[in-house]
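Every protein chain of the complex appears in place save one, which is left out.
For reference, chains read A and B in written order, and residue numbers begin at 1 within each chain.
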Amino acid sequence: MTEQLLASLTDGLLLGFVYGLASMGLSLIWGVMRVINLAHGATMVLGMFATYLLFSTLGIHPYVALPIIVVLSLLFGFLVYTTAVHRVINAPYLSTLLATFAVNMMIIGIGTAVFTTTPRNVDIAVGRFQVGPVTLLSTRLVATLIAVVVTAGLYLLLYRTRPGKAIRAVANNRAAARLMGISAFRTLALSFGLGTMLAAAAGALIATFFPFTILSGAGYQTKGFVICVLGGLGNPTGALIGGLILGALEGIIPVFMAVNWVPVIEFVLFVLILLVKPSGLLGAR
Amino acid sequence: MRAWRYPAFWLTLGLVAAVGIVVFATRSATLREEMFLLLMFVTLASSLNILLGYTGYVNFGHIVFFGLGGYVGFYLMSQQGWPLWWATLAGGLASGLLAWVLGAATLRLRGAYFALATIGVNEAVRAFVNNFRPFGGPTGMSLNFAVYRQYGGPANALWWTFGAMFGLTLLVIVISYLVKFSRFGLGLMSVREDEDAAMVMGVRTPSMKTWAFVLSALFPGMVGVLFFFKNGNVEPGDAFRLQMSIEIIVMVMLGGSGTVLGPAIGSAAYERLRGYLLTSPIFKNLHLAFAGFLLLIIVLFVPAGLVGWLRGRVPRLRRVLE
Partner (left out) sequence: MTRAFRLSLVLLMLAALALSGCAQATPTPTATQPPKPTSPPAVQPTTPPTPKPTPVTKTVVIGFTSSKTGSQEVPSTGQTRGLELWLEQVNATGVTLPDGTIVKFEFKTYDDESNKERVQQLYTKLINDDKTNFLISPYSSGLTDAAAVIAEQYGQIMITTGAASDATYQKGYQLVFQLYTPASRYLTGAVDLLANLDPTAKKIAIVHENDKFSTDVVNAAKAYAEGKGYEIVLFEGYDSGTADFAPFINKIVGVAPDAIMGGGHFADGSTFAKQMYEKQVKAKFIALLVAPPELKFADIGEAAFGIIGPSQWEPQAAYSEASAKAAGIPWYGPSVADFVKAYNAKYGEDPAYHAAGGYAAGLILQKAIEDAGSLDTDKVKAALDAMDVLTFYGHVKFNTSAEAHGLQVAHEMVYIQWQKDASGKLVKQVVWPAEGKSADAIYPLSR
């Protein structure tokens, strides 16, 4: 029992880091511009496919490919923001929901036409370490490490650099930030780009351990919502903690009941937290 | 009841009635099946519009009522031997009840928080039904073919189901207009414009919102029963598709939320367009991308939807397009 708990919890927590990474993007975009990015899952899948293509056609190792994907996805984020989101950024929030959902449909639509819905794998050599009852896989450990590094990087960016401070200022009060001479458009585009980048990076990491199809995004996206609410909507670093909480739940619950009850508990918890404390378990910002 | 005095009322009702009459006149089974889906989406979109269009609350989980109502009705038919009619009513009531409970809790949330909560509710209910043994768990339930004999054989049963669907669509249109032109409707729209101001003016927003939610949930519940009766089986994956919720929102937006004609036209257009794209050789693989593109264009440039845009453009049409 304890052995199983230990193994299960380790798996859950390691995965929690990566889920947390993805959710940081969701949370950042929400925090800065009050937009629920419904193209988040699709963006993660783009990260997965980018990894897959770079690996299978050019033979670039996923970890080497990560910087390339980061840059590409940042640019992709700018593009999406400029074409689809900026125009409705001040409209009722239904508009931004639908605009990002439209982007989601386009990504999945074009992706289905190009890649079909056949599952893909990125087959890289997997190292294995045995620590007591726990089997650790190298891909998970590296992914966790990268997730932590990226989180630290994001933190530094937000708190130590000018653009980062601009982002926080805009998140705090867009009108006041503009009065201070901060370009709302540039800052918002940057935040959206960062959010998109985080999603794609997480997708690229997930691709190294799970198979995926062009439709895989939906599941990760709903998980992302749960994590954001656990960690506090609009609190990017909190999202990482949210990810860990979710990972822990996914590790602990199956020890005591059928695995299929996990989503029931997750989503009931999600709705309850929204009702009782909409700003999230860890509070806002 | 001033609804009858508006030409818009008769126009919308006439359009829907024409669909049913054509089907009954031609007796074509293919046309009937296609129009069943069309009317189903008209009903789903129109019922969503009662909440989304009138109060401005975005429900991402409209399909949960469709799924749950369908499940309850199907359970009563297949396990308890209820006839279709009572099961349909029961399915609607079950959904209404769920909406009443949920509404009291979740409608306190504003804006995107409410939208997120509805996503959570949909997923939670789906996951629960997936584990709920009396409803067949993950593999769902199916009807014994002999059930159709009560209705004079399968062919007749399908015609009856279509008839019932047709009736529901007419009903939802009538109710949409009645609500819109009533004091109740006015209260709902004041919530949409400025909820705080409405409360200050003495509009009892909490109970109004809840009743709008219940009303908007009754129809998908009944539609679900008819749909799954026609299909002969029900499974969690088919009953609670989040994607479908969002598509219904798109339909409402396409036509114009807040109007009655808009959702009806929007859902009919979207359904037909999707059907066309799916079977056209050029767009077959790109139908989703194309639909997404269309949606983006609407959101960015014509946010009021087709009917809303026309109303804004040609003021004289306002009495006709409502």
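Keep in mind that, in the parts below, a residue touches a chain if its C-beta (ideal position, glycine included) is under 8 Å from a C-beta of that chain, and two chains touch if they have at least 3 such contacts.
Not measured: the values here are computed from a predicted model.
Peer 1: Given the contact definition stated above, which residue among A:53, A:137 or A:169 touches the chain not shown here?
Peer 2: A:137
Peer 1: Can you list where chain B touches the absent chain?
Peer 2: 28-31, 33-34, 37, 130, 137-139, 142-146, 148, 154-155, 157-158, 231-233, 235, 237-238, 254, 265, 269, 272-273, 275-276, 278-281, 284-285, 294, 297-298, 301-302, 306, 309-310
Peer 1: Can you list, in ascending order, the chain A residues touching the missing chain?
Peer 2: Touch with the absent chain occurs at residues 1, 3-4, 7-8, 11-12, 15, 112, 116-119, 121, 123, 126, 128, 133, 135, 137, 210-213, 216, 219, 250-251, 254-255, 258-260, 262.
Assume only the chains that are shown with their structure count from here on.
Peer 1: Just give me the whole-number Å value for how far the CA centre of chain A lies from that of chain B.
Peer 2: Taking the average C-alpha coordinate of chain A and of chain B, the gap between them is 32 Å.
Peer 1: Name, in rising order, each residue of chain B that touches chain A in their complex.
Peer 2: It is residues 52, 56, 58, 105-106, 108-109, 111-113, 115-117, 119-121, 123-124, 127-128, 130-131, 138, 242-243, 246, 249-250, 253, 285-293, 295-296, 299-300, 303 of chain B that touch chain A.
Peer 1: Along chain A, where are the residues that touch chain B in the complex?
Peer 2: Its residues touching chain B are 30, 34, 36, 38, 84, 87-88, 91-95, 97-99, 101-106, 108-110, 112-113, 218, 222, 225-226, 229, 258, 260-261, 263-264, 266-268, 270-271, 274-275, 278.
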